[in-house]
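For this depiction, one protein chain was excluded, whereas all remaining protein chains were kept in their positions.
Letters A and B mark the chains in the order given here, with residues in each chain numbered from 1 onward.
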Amino acid sequence: MTTIALAPQRKRTGWLPTGILVLGAVYCLFPVLWILIASTKSRGELFATSTYVPDLGLGIVRNIGDLSSYSGGIFWQWMLNSVIYALIGGVLASAVSACCGYALAKYRFRGAGALFNVILAGVLLPPIVLAIPQYLLLSKVGLADSYAAVILPQLFNPYGIYLARIYANASVPDELLEAGRLDGAGEGTLFLSVGLRLMGPGLVTIFLLQFIAIWNNFLLPFVMLSSDSKFPLTVGLYSLLQHGADEASLYSLVIVGTLLAVLPVIVLFLSLQKYWKVDLVSGAVK
Amino acid sequence: MSALLVAGCSGTSGGSGGSGGSASGPVHLTLWDWDPNMNKVVALWNKSHPDIQVNMSNPAGGDQLVSKLITDHAAHNDPDLTKVEYQSLPALVSGGVVADITQYTTDTVKDYDATTLSQVKFQGKVYGVPQDFAPLMLYYRTDIFSSYGLAVPTTWAQYASEAATLHQKAPGVYMTNFDAADPGWFSGLAQQAGANWWTSSGNTWKVAINDAPSKQVADYWQQLVQAGSVATGPSFSPQWNKQMNTGALATWISGAWAPAQIGGIAPATKGKWAVAPLPQWSAGQNSTGIWGGAATTVTTDSQHPQQAAEFASWLNTNADALTSQVNNINIYPAATSGRSLPVLATAPPFFPNQANFYDLVKQSAPHARTFQIWGPDVTVTFASYTDSFDAALQSGSSFDNALTSMQNATVADMKKTGFTVSS
Partner (left out) sequence: MSSETLTRLADPPGTGQVRAARRGPSGHRGFPYLLVLPAVALLVLFVIAPGIYALILSFQTRHVSGGLLGTTSETVFAGVDNYRNALGDGTLWSSLLHMLLMAAITIPFTIGFALLFALCLDALRARLTRFARLSIFLPYAVPGVIATLLWGFLYLPATSPIGGNHINFFGQVAVFFSVGNVVLWGAVGFNMVVMFTALRALPRDIYDAAKIDGCTEWQIAVHVKIPLLRPAILMCSLFTVLAALQLYNEPNTLRPLANAISTTWVPLMKIYTDAFVNSDINLAAATSVLYAVAVLIISVIASRLVARRASGWSR
């Protein structure tokens, strides 16, 4: 009838869960694998040869070369722009979220509840709705088509604030703060030396989430920017795609560009794995 | 190349950022243009005109650029100069984006024939300098035609019967594709048949997108689609790219700018294509429509319209500039003097087998007709084209009804914006 599974657990392989996981991994990796193969092919080969067979020659080097020389090396400018937007935006947005989340978690003050609700409501507004008005407002102060125009609106991230609040609740004990206050420490010192330090790992997670959100953002820079030298990778590659309809086909450039665009984030993932603690619910339920 | 990088680093945002003047140093102009390699032509100007320096940027193409121009105009951030397709020019004039440059182009306009000029001149005012002219031609695969025994069709009836023959002999090969994604393609065909989607008299518009010639064209292609002898995917998609490469498409109805395109799309088919005049509705006729083509315009945000107009004129009438454009961008010049340039005596690089390529284009060009005027809300019409014909292809419904949808959408939008439309 039933088996009593008291035997040591690491000896046998569970084929069912492993099988399901492998299928899931294959499903998720398959398109990425496809880019890898497709980016080795030259423009002519891309549509003429079998999809599964990569060109093991110098195809990929040639494609990267073509991509690099397109429009004076603008692809690498796009890559640099993405790094600038995501790094600076990520750090600043994390700072904003950390401050706000900490305040909402550790202090009771007038308007805290209302503020939190308004912040959450910010998630609900589709970015498209705000894109043009944001553009018009920014250009009134002469900031349109600038790096600031892309970074500033992304500094406010309700998810980040929500997470920061949870982390602050979960990792910064009130008792510690009170002890500090009794010792005479000011709020600022407490925040910087106690609060932030304890929230540390959570802050890295917030930063990573912000980084990826900004790295992947398309619509905002698309509306704000008109100089293609300021495009991030998303808008740049999209513009290459669109140009495919006005001028000679640029699909191989788009494909190898996609591969190169995805690599930095993969590297970021692999190197910062342990920070992916998206411990949302435990914190919320506490 | 390096000039572009250096120029790109200064990154001024637009006409309002243009600087300089006669006393204090060179005038800096910004240009938005999506032609590949246009920066090489601009470099020629910059070298010889140290007092007027042009900085080119490429934020988007075609209709997307039109949207960007309109949006940026609200903030007065438009560049000094921009490339605008003829079909979008009235809309941009209406939106107050493009400036009247009649006073700066009194000499320039002498280099254009009446048909060409009518695409930039409205009610006596000149709004741009025409860059290229794009009559529709028939591009066909000589190898496919010879292996299936097809003759080059001179009438549409012949084209249809050859399409049927081809498809019967080789079910995987199509005569061409009906392109529901490129309204310019279809409007060119309608123009050839005699359509006038918009006409104007005084300040009143008349819209007739579902007029008899347009219906004739729509019905013709619907028959081909129903017979299965033409493919139905959009041009320029990965699917279409593959078909062009593997020889699944035997012809392409396209503008005079096609050679460079085909070279990029299907490089391995070099030397296998040839150009012929577009098939006619009646034997012995010689007319065609246009697909695309653009003008260089000066925007109302520009602080230096005179210098900008000077550049626009140079770009499109100067022999060196046009030669460079033909070599680098493969356009067919709109300027009359440009059509006789020595560079056009040789065929484009992708058509080494057809020495008289440009002669054929030159023969067709004078007989190309276009709409009397393009409407002030072409983007609405074009979006409606894509949506309506997509739906018709998916569900098999009538192409005529698609035209009627386009008509209704266009008229409703024009009336809503405040234009006078006669019914």
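We adopt the following convention: a residue touches a chain if its C-beta (ideal position, glycine included) is under 8 Å from a C-beta of that chain, and two chains touch if they have at least 3 such contacts.
This is a predicted model, so every value here is computed, not measured.
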| item | value |
| --- | --- |
| Residue touching the undisplayed chain, where the options are B:131, B:154 or B:241 | B:241 |
| Contacting the left-out chain in the complete assembly, out of B:161, B:232 or B:404 | B:232 |
| Absent chain, residues of chain A that touch it | 1-6, 9-10, 12-14, 16-18, 20-22, 24-25, 27-29, 31-32, 34-35, 38, 47, 51-52, 95-97, 99-100, 102-104, 106-109, 112, 115, 118-130, 132-134, 136-137, 152-153, 155-156, 161, 174, 178, 181-182, 184, 186-189, 191-192, 212, 215-216, 218-219, 233-234, 237-238, 241, 245, 254, 258, 261-262, 265-266, 268-270, 273, 276-282, 284-285 |
| Residue numbers in chain B that touch the chain omitted from display | 63, 67, 70-71, 90-91, 93-96, 122-123, 180-181, 200, 202-205, 232-234, 236-243, 376-377, 379-380, 383, 386-387, 389-391, 393-395, 413, 416-419 |
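Simple rule for what comes next: only the chains that are shown with their structure count from here on.
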| item | value |
| --- | --- |
| Rounded Å distance, chain A centre to chain B centre (Cα mean) | 39 |
| Residues on chain B engaged by chain A in the complex (per definition of touch) | 1-2, 4-5, 8-9, 11, 13-14, 32, 34-36, 39, 57-62, 64, 68, 71-72, 74-77, 79, 181-182, 235-236, 238, 241-242, 244-246, 260-261, 263-268 |
| Sites on chain A touched by chain B in the complex | 43-44, 46-48, 71-74, 77, 132, 135-136, 139-140, 144-146, 223, 225-230, 239, 242-251 |
